[in-house]
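Complex shown without one protein chain; remaining protein chains in place.
So, chain A:
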């Protein structure tokens, strides 16, 4: 037992190594083909099982039927050894003390009688036997046949034809033929009345298990049109008799308020959550994904024994334990439900989050299928158990998109079950000879499956509508080696990747057969690929697909677009890619090509709207890539399960900008919490869009009206502003004056890293500002051009915005500052200006006159500023650019 217990634990981590899509991975550990059978059941959870066990226990008790007490031994060798031993031992004892055997006297009259004649062992006349049988043969008496013994082996068959004695023998033959299939019938009884049988019979089997078998299989057997057998265990009659006639209303389960299970969707910042397992699985944490750093919500040690899974809509977090599965949710991650399944290894949620499928290799028994159990998540009840016969890939049961059906494939059959009854759809499986693979459409109850070639019959891909079982499309294919079914996420398209070996050739050729599901008759188009295919992926919510093809050193990625007319167009091919996996953003458009594991974690971020490579990066030895459910972020990680060093997860934007590097000790797995699909129906979304359109339309109408009014007022406005049009910024261009300003810049050498270039800059003493458009004190709005830059200098120098330049001025070989003061200082009252001092023209002497402290300080400041600006100009000129990065040909 110890060994078997360890095997799941050992097997689970490698299984968990893969991402959440583990079930889809072919390398995931497949459930064993032959689960250990007939193991003694250990858990008492099923009534049936209990019953079974009772039966099993009983079979060791003496199976002698009460009707035949004179027969000391059972008629066949089927007696259990435990019982066989004490009986021979009991015989001499019985012989030695005939008194004790008095009651059995009838049973063994001859044997003990003979020796009595020769030697007298007889008791004296007055001997009183004060030893009870119980004391002497307690152990044997225990096995003494009881009246009720074997009652479990008796069945009652109703609806048996009523016949007279003449045909009784024939009836017995028929009955015997039917019922001896399940075990040897050792006794039968046909009650009679008025010379005819009563229509019901009693049959007794060798063991109760046969009786159970007979009940299971012969109940409902149709003998002929009038007679359908009803078979029951004799013991069941008691059970049915004691059922009270009044129906008791089952006690109402108190409603447990679990709080808002979708609270995380109400985050005001629209953040997403993710789960992280680290410290080699000992700790599990839940985080909010925040731009700056992850915000921890919950952190628990040993929350799970292997790995965790989110339910498809993100409501529950499932943790794995030796004894079963636990579901957590709500704001505080409280336990919501438990499912007891010993040694559970794999689980699968139905897309509607109503059912949970669990798999354990430990639990299966022949009579009570427990390898796979389907649970109701809301009530926690076991809905149905299944055997696991074949070693198919997990998930063995595939769910339809709405959770109404689930299906599994066994050799030559496809079994479709329906919920909530968990019974076979239409009570029978589909017989499909040689079925190799099947897949549900994610956008409707359509199932796709394929069967390989069989002699002259070509291979077939079939699309079948359910529950009508109508075949909506069959495609025949020749020389097929293998097929893979790829559905687009909305179910709009199906791509079947077909590997073929055309006649007369050796190599394998791959075709993509694209089924357009939304069109009448489901047209199919073919894309032929010349190279071998490494990966294929549909764009979710789109009509593009990406293909990785080529041989290892020369891998290319190609993007194709399925147009409405069915034409499949190659959009772009990128050569020489380091990639082996394709990860589409859940919203489409953006795709990350990753070279995981052997390719050292190369990452390429592609925008497929215009097919640009947005970024190329690397997360060395990355093993996993996970998009967040909104497609805003992507996480690459190095899992401890695959690589023992540098375990970390990195967060990137969808454009490939690295945001965070989160190193976690022995980090194992990161899973984003999925978001449910929008709650709005398609019509509601349409309505929303419509409302937005009308809003915009109304607003445009209003703007148009306002603009018209504005234009109407143009004349009045012109009049008010003295004929100057202020509507346009560059109106009255003619009135603008063009000035050339040249002024000397103080030489001040600031040591830079490159002294040579600095000197050359400093040698240039004049900076020529080309033109200054200054008009009515309005700052030219295009001030990021060089003119604007000059304005800035003026503003800095004079601490005010230049109002106008009154007349052309030429910088003298003298002081710049006086010029500037003259030109722009006029508008600044608190500064000493020439005019105030009474000077008319800038002269050297004037400057000396205005010798105030403020002035000197300011002057120094300005000189510094100018030198700095000068340096900038010079530097940028060297780079061939104007300071603001705009084109300026005038310099």
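The rule we apply is simple: a residue touches a chain if its C-beta (ideal position, glycine included) is under 8 Å from a C-beta of that chain, and two chains touch if they have at least 3 such contacts; residues count from 1.
Here, contacts and distances are computed from a predicted model.
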Listed names "Calcium and integrin-binding family member 2", "Serine-threonine kinase receptor-associated protein", "Septin" or "Auxin-responsive protein", with the criterion being the UniProt name of the chain not displayed: "Serine-threonine kinase receptor-associated protein"
Which residue of A:174, A:474, A:696 or A:865 touches the chain not shown here: A:696
Residues in chain A touching the chain absent from view: 689, 692-693, 695-696, 698-700, 702, 706-707, 709-710, 713, 716-717, 720, 727, 729, 779, 781-784
